[in-house]
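A single protein chain has been omitted; all remaining protein chains appear in their positions.
Here the chain labels run A, B and C in written order, and each chain numbers its own residues starting at 1.
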(Lines give C-alpha, C1' and ligand atoms only; values in the text may rest on other atoms or scores of the structure.)
Protein backbone atom coordinates (compact mmCIF):
# COMPACT_ATOMS: atom_id res chain seq x y z
CA UNK A 1 0.00 0.00 0.00
CA UNK A 2 1.34 3.40 -0.98
CA UNK A 3 0.10 6.91 -0.69
CA UNK A 4 2.02 10.14 -0.28
CA UNK A 5 2.60 9.61 3.45
CA UNK A 6 2.49 5.84 3.96
CA UNK A 7 4.75 3.14 2.53
CA UNK A 8 3.87 -0.45 3.51
CA UNK A 9 5.74 -3.41 2.09
CA UNK A 10 6.01 -7.14 2.65
CA UNK A 11 9.10 -8.44 0.91
CA UNK A 12 10.55 -11.85 0.14
CA UNK A 13 14.01 -10.28 -0.33
CA UNK A 14 16.38 -8.17 1.76
CA UNK A 15 14.97 -5.13 3.52
CA UNK A 16 16.87 -1.92 2.91
CA UNK A 17 16.85 0.86 5.50
CA UNK A 18 18.04 3.47 3.01
CA UNK A 19 14.83 3.13 0.99
CA UNK A 20 12.81 3.59 4.21
CA UNK A 21 14.93 6.61 5.16
CA UNK A 22 14.53 8.11 1.71
CA UNK A 23 10.74 7.73 1.79
CA UNK A 24 10.24 9.31 5.20
CA UNK A 25 12.74 12.17 4.87
CA UNK A 26 10.80 15.39 4.67
CA UNK A 27 11.64 19.10 4.70
CA UNK A 28 9.20 19.72 7.53
CA UNK A 29 10.47 16.87 9.71
CA UNK A 30 13.55 17.40 11.88
CA UNK A 31 13.40 14.05 13.65
CA UNK A 32 13.53 10.65 12.00
CA UNK A 33 13.47 7.46 14.03
CA UNK A 34 14.11 4.07 12.46
CA UNK A 35 13.56 0.77 14.18
CA UNK A 36 15.36 -2.20 12.65
CA UNK A 37 14.48 -5.62 14.02
CA UNK A 38 17.07 -8.29 13.33
CA UNK A 39 17.36 -12.01 14.03
CA UNK A 40 19.22 -12.57 17.30
CA UNK A 41 21.56 -15.49 17.79
CA UNK A 42 20.08 -16.47 21.14
CA UNK A 43 16.53 -16.68 22.50
CA UNK A 44 16.35 -17.64 26.15
CA UNK A 45 19.81 -19.22 26.04
CA UNK A 46 18.98 -21.36 23.01
CA UNK A 47 20.98 -20.85 19.82
CA UNK A 48 18.85 -19.93 16.82
CA UNK A 49 19.89 -21.41 13.47
CA UNK A 50 17.42 -19.48 11.35
CA UNK A 51 13.94 -17.98 11.38
CA UNK A 52 11.01 -18.46 9.08
CA UNK A 53 8.39 -15.76 8.73
CA UNK A 54 4.96 -16.42 7.28
CA UNK A 55 2.34 -13.72 6.62
CA UNK A 56 -1.34 -13.64 5.77
CA UNK A 57 -0.36 -10.99 3.30
CA UNK A 58 -3.50 -9.06 2.36
CA UNK A 59 -4.58 -8.75 5.99
CA UNK A 60 -1.01 -8.00 7.17
CA UNK A 61 -0.83 -5.12 4.67
CA UNK A 62 -4.21 -3.90 5.94
CA UNK A 63 -3.16 -4.05 9.60
CA UNK A 64 0.19 -2.35 8.93
CA UNK A 65 -1.61 0.37 7.01
CA UNK A 66 -3.94 0.84 10.00
CA UNK A 67 -0.90 1.35 12.27
CA UNK A 68 0.60 3.90 9.90
CA UNK A 69 -2.73 5.73 9.53
CA UNK A 70 -3.17 5.78 13.33
CA UNK A 71 0.26 7.44 13.61
CA UNK A 72 -0.60 10.08 11.02
CA UNK A 73 -3.90 10.74 12.84
CA UNK A 74 -2.62 10.75 16.44
CA UNK A 75 0.98 11.98 16.26
CA UNK A 76 2.33 15.07 14.47
CA UNK A 77 3.97 12.71 11.98
CA UNK A 78 4.79 13.54 8.36
CA UNK A 79 5.54 10.08 6.94
CA UNK A 80 5.50 6.46 8.04
CA UNK A 81 7.10 3.42 6.40
CA UNK A 82 6.77 -0.20 7.54
CA UNK A 83 8.60 -2.95 5.66
CA UNK A 84 8.37 -6.57 6.80
CA UNK A 85 10.31 -9.54 5.53
CA UNK A 86 8.84 -13.00 4.93
CA UNK A 87 10.58 -16.30 4.22
CA UNK A 88 13.79 -17.71 5.67
CA UNK A 89 16.16 -15.41 7.59
CA UNK A 90 19.63 -16.16 8.90
CA UNK A 91 21.14 -14.70 12.09
CA UNK A 92 21.59 -10.94 11.68
CA UNK A 93 18.98 -10.77 8.92
CA UNK A 94 16.54 -7.86 9.02
CA UNK A 95 12.95 -8.89 9.79
CA UNK A 96 11.33 -5.47 9.99
CA UNK A 97 12.14 -1.81 9.42
CA UNK A 98 9.86 0.94 10.68
CA UNK A 99 10.54 4.60 10.02
CA UNK A 100 8.67 7.68 11.21
CA UNK A 101 9.45 11.34 10.56
CA UNK A 102 8.10 14.14 12.75
CA UNK A 103 8.91 17.82 13.23
CA UNK A 104 10.24 17.00 16.72
CA UNK A 105 12.20 14.01 17.92
CA UNK A 106 10.15 12.99 20.95
CA UNK A 107 7.10 12.35 18.77
CA UNK A 108 9.16 10.33 16.30
CA UNK A 109 10.46 8.07 19.10
CA UNK A 110 6.97 7.61 20.56
CA UNK A 111 5.32 6.94 17.21
CA UNK A 112 7.98 4.46 16.09
CA UNK A 113 7.72 2.57 19.37
CA UNK A 114 3.92 2.55 19.07
CA UNK A 115 4.29 1.07 15.58
CA UNK A 116 6.54 -1.84 16.51
CA UNK A 117 4.61 -2.58 19.73
CA UNK A 118 1.32 -2.65 17.82
CA UNK A 119 2.74 -4.61 14.89
CA UNK A 120 3.77 -7.35 17.28
CA UNK A 121 0.21 -7.51 18.65
CA UNK A 122 -2.02 -7.16 15.61
CA UNK A 123 -0.29 -7.92 12.31
CA UNK A 124 -0.90 -11.51 11.12
CA UNK A 125 2.71 -12.57 10.71
CA UNK A 126 4.16 -15.66 12.34
CA UNK A 127 7.71 -16.55 13.22
CA UNK A 128 9.17 -20.02 13.56
CA UNK A 129 12.49 -20.29 15.36
CA UNK A 130 14.64 -23.16 14.21
CA UNK A 131 17.16 -24.28 16.84
CA UNK A 132 19.89 -26.88 16.56
CA UNK A 133 17.56 -29.31 18.37
CA UNK A 134 14.05 -28.46 17.24
CA UNK A 135 11.73 -25.68 16.17
CA UNK A 136 8.93 -23.61 17.67
CA UNK A 137 6.26 -21.15 16.55
CA UNK A 138 7.06 -18.08 18.65
CA UNK A 139 4.39 -17.05 21.20
CA UNK A 140 2.01 -19.82 20.14
CA UNK A 141 1.82 -21.39 23.60
CA UNK A 142 1.41 -19.70 26.98
CA UNK B 1 37.09 7.74 18.84
CA UNK B 2 36.68 4.06 18.06
CA UNK B 3 36.73 0.92 20.06
CA UNK B 4 34.93 -2.36 19.46
CA UNK B 5 31.62 -1.03 20.80
CA UNK B 6 31.75 2.74 20.25
CA UNK B 7 31.99 4.72 17.02
CA UNK B 8 32.13 8.52 17.42
CA UNK B 9 32.63 10.81 14.43
CA UNK B 10 32.50 14.51 13.63
CA UNK B 11 32.38 14.96 9.88
CA UNK B 12 32.65 17.88 7.47
CA UNK B 13 30.93 15.82 4.77
CA UNK B 14 27.62 13.95 4.40
CA UNK B 15 26.56 11.62 7.18
CA UNK B 16 25.59 8.15 6.07
CA UNK B 17 23.13 6.07 8.08
CA UNK B 18 24.19 2.82 6.43
CA UNK B 19 27.68 3.08 7.95
CA UNK B 20 26.09 3.65 11.38
CA UNK B 21 23.75 0.71 10.84
CA UNK B 22 26.62 -1.50 9.73
CA UNK B 23 28.71 -0.63 12.79
CA UNK B 24 25.98 -1.30 15.35
CA UNK B 25 24.50 -4.45 13.80
CA UNK B 26 25.33 -7.35 16.06
CA UNK B 27 24.37 -11.03 16.27
CA UNK B 28 23.32 -10.63 19.87
CA UNK B 29 21.18 -7.54 19.28
CA UNK B 30 17.63 -7.94 18.02
CA UNK B 31 16.66 -4.27 18.26
CA UNK B 32 18.38 -1.41 16.49
CA UNK B 33 17.15 2.15 16.84
CA UNK B 34 18.52 4.97 14.71
CA UNK B 35 17.83 8.63 15.28
CA UNK B 36 18.46 10.90 12.31
CA UNK B 37 18.28 14.63 12.93
CA UNK B 38 17.73 16.70 9.82
CA UNK B 39 17.47 20.41 9.04
CA UNK B 40 13.85 21.50 9.11
CA UNK B 41 12.51 24.12 6.75
CA UNK B 42 10.68 26.05 9.46
CA UNK B 43 11.56 27.03 13.02
CA UNK B 44 8.79 28.83 14.85
CA UNK B 45 7.15 29.86 11.58
CA UNK B 46 10.38 31.35 10.19
CA UNK B 47 11.83 29.86 7.02
CA UNK B 48 15.37 28.53 7.41
CA UNK B 49 17.72 29.04 4.46
CA UNK B 50 20.60 26.99 5.86
CA UNK B 51 22.30 25.99 9.10
CA UNK B 52 25.90 26.29 10.19
CA UNK B 53 27.28 23.91 12.81
CA UNK B 54 30.47 24.65 14.70
CA UNK B 55 32.13 22.24 17.15
CA UNK B 56 34.87 22.43 19.75
CA UNK B 57 36.01 19.16 18.29
CA UNK B 58 38.30 17.49 20.84
CA UNK B 59 35.87 18.18 23.67
CA UNK B 60 32.83 17.29 21.55
CA UNK B 61 34.40 13.90 20.78
CA UNK B 62 35.09 13.43 24.49
CA UNK B 63 31.51 14.32 25.50
CA UNK B 64 29.98 12.11 22.80
CA UNK B 65 32.21 9.26 23.92
CA UNK B 66 30.99 9.80 27.51
CA UNK B 67 27.38 9.46 26.31
CA UNK B 68 28.17 6.25 24.44
CA UNK B 69 30.08 4.83 27.41
CA UNK B 70 27.22 5.72 29.75
CA UNK B 71 24.86 3.77 27.48
CA UNK B 72 27.12 0.71 27.47
CA UNK B 73 27.38 0.92 31.28
CA UNK B 74 23.72 1.59 32.10
CA UNK B 75 21.71 -0.10 29.35
CA UNK B 76 22.00 -3.66 28.02
CA UNK B 77 23.46 -2.19 24.82
CA UNK B 78 25.86 -3.94 22.48
CA UNK B 79 27.05 -1.03 20.30
CA UNK B 80 26.64 2.72 20.05
CA UNK B 81 27.48 5.06 17.18
CA UNK B 82 27.18 8.86 17.18
CA UNK B 83 28.04 10.82 14.04
CA UNK B 84 27.71 14.61 13.98
CA UNK B 85 28.06 16.93 11.02
CA UNK B 86 29.81 20.31 11.11
CA UNK B 87 29.84 23.10 8.54
CA UNK B 88 27.05 24.40 6.32
CA UNK B 89 23.87 22.33 5.91
CA UNK B 90 20.94 22.92 3.57
CA UNK B 91 17.30 22.06 4.31
CA UNK B 92 16.92 18.30 4.62
CA UNK B 93 20.61 17.82 5.38
CA UNK B 94 21.50 15.34 8.12
CA UNK B 95 23.01 16.99 11.23
CA UNK B 96 23.30 13.94 13.46
CA UNK B 97 22.86 10.17 13.37
CA UNK B 98 22.73 8.11 16.54
CA UNK B 99 22.45 4.33 16.51
CA UNK B 100 22.11 1.89 19.37
CA UNK B 101 21.75 -1.89 19.27
CA UNK B 102 20.35 -3.91 22.17
CA UNK B 103 19.04 -7.45 22.63
CA UNK B 104 15.54 -5.99 23.17
CA UNK B 105 13.83 -3.08 21.45
CA UNK B 106 12.62 -1.11 24.48
CA UNK B 107 16.20 -0.64 25.71
CA UNK B 108 17.33 0.46 22.24
CA UNK B 109 14.59 3.14 22.11
CA UNK B 110 15.40 4.37 25.64
CA UNK B 111 19.16 4.43 25.08
CA UNK B 112 18.90 6.21 21.72
CA UNK B 113 16.59 8.84 23.20
CA UNK B 114 18.96 9.30 26.17
CA UNK B 115 21.80 9.84 23.70
CA UNK B 116 20.14 12.58 21.64
CA UNK B 117 18.67 14.31 24.73
CA UNK B 118 22.08 14.35 26.44
CA UNK B 119 23.95 15.35 23.28
CA UNK B 120 21.76 18.43 23.03
CA UNK B 121 22.64 19.37 26.62
CA UNK B 122 26.33 18.60 26.95
CA UNK B 123 28.17 18.33 23.65
CA UNK B 124 29.95 21.58 22.66
CA UNK B 125 28.41 22.05 19.25
CA UNK B 126 26.67 25.22 18.17
CA UNK B 127 24.07 25.82 15.51
CA UNK B 128 23.44 29.06 13.67
CA UNK B 129 20.14 29.34 11.81
CA UNK B 130 20.25 31.56 8.76
CA UNK B 131 16.83 32.93 7.78
CA UNK B 132 15.88 34.99 4.77
CA UNK B 133 16.00 38.05 7.05
CA UNK B 134 18.79 37.45 9.52
CA UNK B 135 20.56 34.81 11.57
CA UNK B 136 20.61 33.52 15.13
CA UNK B 137 22.72 31.23 17.32
CA UNK B 138 20.16 28.68 18.48
CA UNK B 139 19.44 28.61 22.25
CA UNK B 140 21.99 31.35 23.02
CA UNK B 141 19.46 33.70 24.57
CA UNK B 142 16.70 32.94 27.09
CA UNK C 1 -23.23 -25.35 5.85
CA UNK C 2 -19.70 -25.54 4.45
CA UNK C 3 -17.01 -22.94 5.01
CA UNK C 4 -13.38 -22.80 3.93
CA UNK C 5 -10.78 -22.75 6.69
CA UNK C 6 -7.43 -21.12 5.92
CA UNK C 7 -4.65 -21.70 8.44
CA UNK C 8 -1.30 -19.98 9.14
CA UNK C 9 1.58 -20.63 11.50
CA UNK C 10 0.95 -23.31 14.08
CA UNK C 11 -2.72 -23.53 12.98
CA UNK C 12 -1.54 -24.91 9.65
CA UNK C 13 0.52 -27.54 11.49
CA UNK C 14 -2.54 -28.50 13.58
CA UNK C 15 -4.84 -28.75 10.56
CA UNK C 16 -2.04 -30.22 8.46
CA UNK C 17 -3.45 -28.21 5.58
CA UNK C 18 -3.23 -24.58 4.47
CA UNK C 19 -6.88 -24.75 3.36
CA UNK C 20 -9.58 -27.17 4.43
CA UNK C 21 -13.35 -27.42 3.87
CA UNK C 22 -15.18 -27.48 7.22
CA UNK C 23 -18.81 -28.14 8.04
CA UNK C 24 -20.56 -25.98 10.62
CA UNK C 25 -24.18 -25.34 11.63
CA UNK C 26 -26.14 -22.75 9.61
CA UNK C 27 -25.70 -19.20 10.92
CA UNK C 28 -22.65 -20.30 12.91
CA UNK C 29 -20.83 -17.44 14.58
CA UNK C 30 -17.10 -16.95 14.94
CA UNK C 31 -17.53 -18.10 18.55
CA UNK C 32 -19.26 -21.31 17.41
CA UNK C 33 -16.49 -22.09 14.91
CA UNK C 34 -13.80 -21.51 17.53
CA UNK C 35 -15.53 -23.99 19.88
CA UNK C 36 -15.94 -26.54 17.10
CA UNK C 37 -12.28 -26.16 16.17
CA UNK C 38 -11.25 -26.83 19.79
CA UNK C 39 -13.43 -29.94 19.89
CA UNK C 40 -12.27 -31.26 16.52
CA UNK C 41 -8.59 -30.37 17.04
CA UNK C 42 -7.87 -30.33 20.80
CA UNK C 43 -4.43 -28.77 20.17
CA UNK C 44 -6.22 -25.44 19.65
CA UNK C 45 -7.04 -25.51 23.38
CA UNK C 46 -3.33 -25.39 24.19
CA UNK C 47 -2.62 -22.18 22.24
CA UNK C 48 -2.09 -18.93 24.13
CA UNK C 49 -5.10 -17.76 22.10
CA UNK C 50 -6.40 -17.70 18.55
CA UNK C 51 -8.67 -15.45 16.52
CA UNK C 52 -10.65 -15.82 13.34
CA UNK C 53 -10.58 -13.38 10.48
CA UNK C 54 -13.21 -12.97 7.79
CA UNK C 55 -12.78 -10.62 4.85
CA UNK C 56 -9.25 -9.74 5.98
CA UNK C 57 -10.35 -8.40 9.37
CA UNK C 58 -10.45 -9.78 12.88
CA UNK C 59 -14.05 -10.68 13.80
CA UNK C 60 -15.55 -10.86 17.27
CA UNK C 61 -17.26 -13.98 18.60
CA UNK C 62 -20.77 -12.80 17.62
CA UNK C 63 -19.92 -12.28 13.93
CA UNK C 64 -22.22 -14.50 11.82
CA UNK C 65 -20.48 -16.47 9.09
CA UNK C 66 -22.07 -17.08 5.69
CA UNK C 67 -22.20 -20.27 3.61
CA UNK C 68 -18.96 -20.78 1.68
CA UNK C 69 -17.12 -17.96 3.42
CA UNK C 70 -13.36 -18.07 3.90
CA UNK C 71 -12.51 -18.14 7.60
CA UNK C 72 -8.86 -17.57 8.43
CA UNK C 73 -7.40 -18.99 11.65
CA UNK C 74 -5.00 -16.53 13.28
CA UNK C 75 -2.89 -18.12 16.02
CA UNK C 76 -0.80 -15.78 18.25
CA UNK C 77 1.09 -13.44 15.94
CA UNK C 78 4.83 -12.83 16.24
CA UNK C 79 5.96 -10.38 13.60
CA UNK C 80 8.87 -7.99 13.94
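Definition applied: a residue touches a chain if its C-beta (ideal position, glycine included) is under 8 Å from a C-beta of that chain, and two chains touch if they have at least 3 such contacts.
Small disclaimer: the values here were computed from a predicted structure and weren't measured.
Enquirer: When the whole complex is taken into account, which chains on show are touched by the absent chain?
Expert: The omitted chain makes contact with B across the full complex.
Enquirer: Which of B:76, B:92 or B:124 touches the chain that is not shown?
Expert: Touches the omitted chain: B:124.
Enquirer: Among B:6, B:96 or B:111, which residue is in contact with the omitted chain in the full complex?
Expert: Reading the full complex, the residue touching the unseen chain is B:96.
Enquirer: Have a look at B:11, B:41, B:62 or B:106 and name the one touching the chain we're not showing.
Expert: B:62
Enquirer: Of the residues in chain B, which ones touch the absent chain?
Expert: Where chain B meets the chain not shown: residues 37, 53-56, 58-60, 62, 84, 95-96, 116, 119-128, 137-142.
Just so we're on the same page, only the chains that are shown with their structure count from here on.
Enquirer: Suppose chain B were gone and every other chain stayed put; which groups of chains would still be connected through touching?
Expert: one piece
Enquirer: Quick check: how many Å separate the C-alpha centres of chain B and chain C?
Expert: Computed value for the inter-centroid distance: 48 Å.
Enquirer: Which residues of chain A are in contact with two or more other chains?
Expert: Where chain A meets two or more other chains at a single residue, that happens at 37, 116.
Enquirer: Give me the residue numbers in chain C that touch at least two other chains, ranges are fine.
Expert: none
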